[in-house]
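One protein chain omitted, others in place.
Each chain gets a letter, A and B, in the order it is written, and its residues are counted from 1.
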Amino acid sequence: MIPELGHFALILALVLSMVQAVVPLVGAQRNSAALMAVGRPAAQGQFFFILFSYVCLTWAFIQSDFSVQLAASNSHSETPLMYKITGVWGNHEGSLLLWAMSLSLWTVAVTVFSRHLPDAFLARVLGVLGLVSAGFISFTLVTSNPFERLLPGVAEGRDLNPLLQDPGMIIHPPLLYMGYVGFSVAFAFAIAALLSGRLDAAWARWSRPWTTVAWVFLTAGIAVGSGWAYYELGWGGWWFWDPVENASFMPWLLGTALMHSLAVTEKRGAFRSWTVLLAIGAFSLSLLGTFLVRSGVITSVHAFATDPKRGLYILALLVIVIGASLLLYAARANKLMGGGSFSLVSRETSLLANNVLLTVASASVLLGTLYPLFLDALNLGKISVGPPYFEAVFVPLMTPVVVLMMFGPFLRWKDDDLLAEVRRVAPIFVASVAIGVGSAWAVDHLTWRTVLGLSLAAWVVLASLRLLARRLGERAGAAAGSRLRSITASWWGMWLAHLGIGIFIIGVTMVGSLDRHLDVRMKEGQRAELAGYTFVFRGAVDADGPNYDAARGNIELVRDGRVLGVLDPEKRVYRAQGMPMTEAALDIGVFRDVYVSLGEQLEDGSWIVSLYYKPFISWIWAGCVLMGLGGIFAAADRRYRRLAARDAAAAVGGRVGAAA
Amino acid sequence: MKAKFLVPLLLFFGLAGFLAFGLTLNPREVPSPLIDKPAPNFRLARLDQPDKTFALEEMRGEVWLLNVWASWCVACRQEHPLLVRMAEQKLVPVVGLNYKEVRGDGAISVRGMALEAETAMAVERGQRWLKEHGDPYLLSVMDIDGRIGIDFGVYGVPETFLIDREGRIRYKHIGPITPESLQGQIMPKVEELRRAG
Partner (left out) sequence: MPADPRSSLPVRRSLAAGALALLLAAPLHAATAGGAPAGIPAATDAGVAPALAADPQLEADMMELSHKLRCLVCQNQSIAESNAPLAVDLRNQVREQLAAGKDKDDVIDYLVERYGDFVLYEPPFKATTLLLWLGPLALLLGGAGWLGWRLRRRSVEVDAERALSVTDRERARTLLAGGGDAAPNTAPPESRK
């Protein structure tokens, strides 16, 4: 009964999304206030029904209703409650429902935080979001119905993939989807602006917080996914350039460019073409990612069970949405020309270079990801493109970006004196290289890669300090407190996010250059040494769980004679599918992680134990946290709320005037 | 509308075209680089008479199939009845390559097992399976550790190689042989190679 209710609710949501798609757009075209006003209630109604539908599906999982096909394939009566709930999105159909619900949630957020937007503009935004919604819900209902029944039901489910029964999988997908899907708002704003023919600083100012928040979600989603892979997979890797990972990284790269481009459009009225194309591009890459994961076109550990028929449907959706957007762009691009002029040496130039570089980086990742498909389609053979390629290509492309990232903020808008700025920055640059070389030598790893990484990181940190000093020094004579308070949240946001990248680079460089690994055979009482740490094996015991059997090892971590802690890695076998899994044990520290995995037990009673030493790996996650925090500060800047209130007053005045 | 503004749209349509075509491809299928190259020679113990060996070159002058199989391979059971019918109709000689019979079975651990013991177990299992399901092979040889499989670029079971009179690999079929692939690809090539003499 409940699954059928959920199914019905989803159909109602589809109807409402179609209403939301068509009526407000027609209303904006005809300037009919009544039609435009349909947008908000339609969007809110749609959200209610999708949420209801999602809860019904979750109910089927929680109740272990194995007459629902999806629950039978992805759950088990003994699965812990948390993983019954999150198992809903651990598969193609359920995750599509999550996608649709994320989109609906963003749409509702737009309806709530939009009093300051002109009616026609809001109507168009809701209309575009409605179109995308309708596309996704119809895709779900037609090809991937999560409420499909399995009759007669089975007695027991096949359990959720053990890899997904983990806290990381609880937060990673929702965050990631909120990010991916969040770029639809920037997209809808861009399309609405193209439709109305008005693409100005106000439009850019409205778009910025939405874009930044989506970016924060995506950053967090990717970082959590990476961290989860790190501790879950048992050998400490954290990024594999897998096609699905790339599919989330490309929107992030373009989204970053978009945020910066929007800033220029707001402040200087320039880069309008770039901003529109980046908004379309970021969301297109999100849609492309959806296609890649679900169509079977590429091989990936993350890919869902695939079906070319589904792939065709999504591809059609892609072609319609992106094709129509780019056609609209081509039609209106003439109006986007012009905008504030600027000289060769200016902040605009550095941001334009930033746009170009990030776009090239994103295109290169796309090239590497899709190249095997290109060659196969042209019958030119089958190749694989993996980490060696991406690392060789990505690092050289991002190096100028990082250099520019810290040089740009020194430049003035419109026109600046190159010599003066270079003179200001040159000592920092030289110091950075010196620190890079010095540190690499200090850790006994004087290689190009290490020197480059540490120099870039030093550049970021030193330049950040210099920027802060200069900013504080601007109010010469004022008290320290008032100087600090004069720095806007927006500026702190930029500062933190950029600093976060520097911290991130330190983490990546150090762990890439200095990590250590050792596999040993341990009997009770034996010890092994790695990187100055001693590991003492205290035996293994049974540690069965609700839906798995496990052996848990007990290993003391000793350094300089002091016991730092006890590590308890597990080797599990999940009963339903007989699948073995390893749960590594970590001793997390600010400057290093010590990571231990338990392998098999050998005939002589000894256990295979894998030991890893990962210096500075937490700095990777810390860098991402700083980036996210920076984004939050930037989006929360009071300027938006102040100006939104002013716009809202103007909008009310406009409506009153129109009614009179 | 200036033409240059249509560039993003055109690029996108190009990409979409590739993606559409990609839906018809199978990214997991790996073509063999050994086509038209001499088949790797081997001399392995026979399944029916383990103290005797059989070498690839003994099939010189024949057009024949090398079928990679194992008793633990579920997909092999799909194609096996077809192989048996092919043998009854004497369509083309098939030599079996019994691949990692013992160590390839997930349920068995060979740690600490001597090679002789493993070979004896492989003989017993392989012979039992053929008795149960029928023996379509001219004979079967045993690739206990999978080395010969690697030489042939085997990455899954079952796989079938078509080898010509000079001992060159002419065609590789990945997965179970179906009546369609037999009629459509394998037998036509067999005829062609036989005519070439």
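In this section, contacts are C-beta pairs under 8 Å (C-beta built on N, C-alpha and C of every residue); 3 or more make two chains touch, one makes a residue touch a chain.
Note that the coordinates shown come from a computational prediction; the quantities given were computed from them, not determined experimentally.
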item: Candidates A:41, A:386, A:546 or A:605 - the one touching the absent chain; value: A:386
item: Option touching the unshown chain, where B:30, B:87 or B:187 are the choices; value: B:30
item: Residue of A:249, A:342, A:574 or A:595 touching the missing chain in the full complex; value: A:342
item: Selected residue (touches chain absent from view) among B:22, B:104, B:126 or B:158; value: B:104
item: Chain not shown, touching residues in chain B; value: 30-34, 100, 103-104, 145-146, 150-153, 155-156
item: In chain A, positions touching the absent partner; value: 233, 235, 237, 240, 242-243, 267, 299-301, 303, 341-344, 349, 352-353, 356-357, 359-360, 363-364, 367-368, 371, 375, 380-389, 392-393, 397, 412-415, 427-428, 431, 434-435, 438-439, 442-444, 458, 461-462, 465-466, 473-474, 476, 488, 490-491, 514, 516-523, 525-529, 531-533, 537, 559, 591-592, 606, 608-609, 615-616
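In this section, only the chains that are shown with their structure count from here on.
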item: Complex interface listing, chain B residues touching chain A; value: 1-2, 5-6, 8-9, 12-13, 15-16, 18-25, 27-31, 111-112
item: Parts of chain A lying in touch with chain B, wherever the complex brings them together; value: 277, 284, 291, 295-299, 308, 311-312, 315, 318-319, 322-323, 326-327, 329-331, 333-334, 370, 372-374, 376-377, 381-382, 602-603
